[in-house]
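What follows is one structure encoded as structure tokens, with my remarks underneath.
Only one protein chain is missing from this complex, and each of the others stays in its spot.
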Amino acid sequence: MTRGFLIGRFQPFHNGHLSMVERIAEDVDELVVGIGSAGDSHTRRNPFTAGERVMMISKALIDVDLVTYVVPIEDLERNSVWVSHVRSMSPDFEIAYSNNPLVIQLFREAGVEVRQSPMFNRDTFEGTQIRERMVADDDWESLVPDAVVSVVSEIDGLERMEMINRTDANGDG
Amino acid sequence: MTRGFLIGRFQPFHNGHLSMVERIAEDVDELVVGIGSAGDSHTRRNPFTAGERVMMISKALIDVDLVTYVVPIEDLERNSVWVSHVRSMSPDFEIAYSNNPLVIQLFREAGVEVRQSPMFNRDTFEGTQIRERMVADDDWESLVPDAVVSVVSEIDGLERMEMINRTDANGDG
Amino acid sequence: MTRGFLIGRFQPFHNGHLSMVERIAEDVDELVVGIGSAGDSHTRRNPFTAGERVMMISKALIDVDLVTYVVPIEDLERNSVWVSHVRSMSPDFEIAYSNNPLVIQLFREAGVEVRQSPMFNRDTFEGTQIRERMVADDDWESLVPDAVVSVVSEIDGLERMEMINRTDANGDG
Amino acid sequence: MTRGFLIGRFQPFHNGHLSMVERIAEDVDELVVGIGSAGDSHTRRNPFTAGERVMMISKALIDVDLVTYVVPIEDLERNSVWVSHVRSMSPDFEIAYSNNPLVIQLFREAGVEVRQSPMFNRDTFEGTQIRERMVADDDWESLVPDAVVSVVSEIDGLERMEMINRTDANGDG
Amino acid sequence: MTRGFLIGRFQPFHNGHLSMVERIAEDVDELVVGIGSAGDSHTRRNPFTAGERVMMISKALIDVDLVTYVVPIEDLERNSVWVSHVRSMSPDFEIAYSNNPLVIQLFREAGVEVRQSPMFNRDTFEGTQIRERMVADDDWESLVPDAVVSVVSEIDGLERMEMINRTDANGDG
Partner (left out) sequence: MTRGFLIGRFQPFHNGHLSMVERIAEDVDELVVGIGSAGDSHTRRNPFTAGERVMMISKALIDVDLVTYVVPIEDLERNSVWVSHVRSMSPDFEIAYSNNPLVIQLFREAGVEVRQSPMFNRDTFEGTQIRERMVADDDWESLVPDAVVSVVSEIDGLERMEMINRTDANGDG
């Protein structure tokens, strides 16, 4: 039995993430999906709460043939203890998947095997771009699983993002 | 669709908890199991990490016919914001289940419907008692799901509990 | 112009506190009332939120002839920086009033003049006793200003205290 | 009886803020002024401590015919629990006043009525501009209540701001 | 080159600690002395600040023939990340010395070699006993290195301990 670990902020979970999970499913029997910056929400970079992201991911992975655990992970703001923190919040895993150089470095210094997650179409699927499209009311629905469209709709997510987006321009009075 | 929320520390998850979930399954379509004090571990009262508890609960609920989400929830040490914190970490829910008077009070002040969770055999299944049996090497295996026995064994949990138990008696040098 | 500083948890603000303020009013022109452990609430020892305590104190001091500032002060859990923290949250003051030996010691080490607050009837007015009476439904109203009775009533404070009181006896399931 | 809530950082409290309070006074019987980012001080964006801001605001509002409570509110760095945090620190309120889109969104999601605070002359009274004038030794005194000029003078505020302003340019050695 | 690590709260550093260091000096070339609970001070259990303890230890070890590093380590309140935290604050070490079962367990789970520190006369040298003697004005000076007597005297440590000791008996008014 092999268990993998995939960390991300998933703001929101999109088709690129889904492809990654499907490719990882070929390697492992079980996968822990760690939701990073779980305490952050209602910002441009992190519009959705951890609970909303748990919903998006759990629903989007229903049809993937893989046992998955979806675990919110709050920031500790200490890189040097981050791997220990992740491990304490997650079922035990043997392989971490990440393309993020800092994450790779931290796992390597802790002696954890890291695999760069399989390539995916960065240009189309970047989280930043998707969030920009959501605010601009451009097409974003085609870039995320249907489950994510549903969750965003249920929580009035576009309205929230539009409001947050106005904040910085507005100064501090 | 109705979603419920059940909070506990689950140190460890035991047959009393399992009965509760089975009774709640008659009320709701989906259930979020919130693991409280998720950051605590390696103490007498909280021997297991959140990740270990995620494993115990997920494995123990495999055969229960209910969609479940298992979500670690770190303490914020602020009762007045606790409900908001829980809600931000959890998929949205309509009904909270708890027998803990403080938890009931906090949910009620926040306007959340609370149901006392169905009765279960307190005398036998108290977490405190089970932990004492684990340290004393009395029978505890019959009081928890098999999945919990397996997890405790894999992580050398009894050895950990035995070591922790010696700490307080040992003073501070 | 002299400004004094009086710290307490005020759980709740009672007639002993009121007498202290009235005596201090003879010494100073203005008084800052610091509400300690401002982040704590919904516990036996700290049932009321900082906001509820701000109300109690502000209303109770309306007829005292003294300019007062009521300032919630959250715990930093660090005795060594406590005086600096208090000073950063409070209008500047020359004299601190306290009977608490730790508080006196911390102010003295920081070079702040401390006066033991004028004597008051400890036996009758101890916060602990008043909280016990509130839970037991014994007479407590005569020991606090009317404004405090009103605030406790508006927030259903007795019900809250009764619920909290049941918690410890109830174990951890 | 209606109580309103106005949040701001008030770095410093200026004539625009004063006009807002005067307009809100037409709506409500009492007003809580919440001092945001209360733990921040000695930075370009937040030069003054919470205690210094309590002084500025309390003195500036002496002649306004309105019962006011001035309450420092430390950041929790968690948008999802911010409204609960504010409520725990403040006397209960029915209406929140704000022009900040994030604040408006957070209150709305929590079911609190929000009114955009009455318009005021943004161009002249922006906090950022006033702070820049204070550092540059341009006229700023005409843009704030007299009480604020006094407080800034008593605490040698301009000297502090001038020192802080030099910091970023100075690197990290 | 071998480097060891010795953790303790050192409230205060006493002859038992000194003997331990002398025995460890036979094993290793360098020793890191980690001062635990570095943020705590002015309590019965932790009367001295980290800085005061740095002084005590550094002065007491001057004549020990061993390269030592004295490093304050603040609590993170998370057992599961404690070893990572310690490692990030300390020069790299190969062997940890401790008699504390929790500390031993945490290091073992992290794969660090632990040696029980050489036996010493617990009955005489317990920190708790020494602190009690200090408060009671019994002989304590003979149980600690001279450097510790000097530091306690310079900081008026006995007066501080006497004040702190009165606090709990004094209630909360």
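As written, the chain order gives the labels A, B, C, D and E, with residue 1 at the start of each chain.
In this section, a residue touches a chain if its C-beta (ideal position, glycine included) is under 8 Å from a C-beta of that chain, and two chains touch if they have at least 3 such contacts.
All values reported here derive from a predicted model rather than from experimental measurement.
Colleague: Among the chains present in the display, which ones are touched by the chain that isn't there?
Modeller: Within the full complex, the chain not displayed touches A, C, D, E.
Colleague: Write down which of E:R23, E:R87 or E:R133 is the residue touching the left-out chain.
Modeller: The single option touching the absent chain is E:R87.
Colleague: Pick from E:V70, E:I95, E:V114 or E:M161: which residue touches the chain that isn't shown?
Modeller: E:V70
Colleague: Hey, which subunit C residues sit against the chain that's not shown?
Modeller: Touch with the absent chain occurs at residues 76, 78, 80-81, 83-85, 87-88.
Colleague: Where does subunit A touch the missing chain, residue by residue?
Modeller: Subunit A touches the missing chain through residues 8-9, 11, 16-17, 45, 77-80, 99-102, 104-106, 109, 122, 125-128.
Colleague: Over the whole complex, note the residues of subunit D touching the chain we left out.
Modeller: Interface with the chain not displayed, on the subunit D side: 39-43, 49, 160, 163-167, 170-173.
In this text, only the chains that are shown with their structure count from here on.
Colleague: Under the touch criterion given at the top, what is the topological distance in steps from subunit D to subunit E?
Modeller: 2
Colleague: Only C-alpha atoms count here: how many degrees separate subunit A from subunit E in terms of the superposing rotation, rounded to the nearest 5?
Modeller: 180
Colleague: Indicate whether more than half of the residue numbers at the subunit B-subunit D interface occur in both copies; give same if so and different if not.
Modeller: same
Colleague: With chain centres defined as C-alpha means, what is the inter-centre distance between subunit B and subunit C in Å?
Modeller: 36
Colleague: For subunit C, write out the residues touching at least two other chains, lowest number first.
Modeller: Where subunit C meets two or more other chains at a single residue, that happens at 39, 41, 49.
Colleague: Pairwise, which chains touch?
Modeller: A-B, A-D, A-E, B-C, B-D, B-E, C-D, C-E
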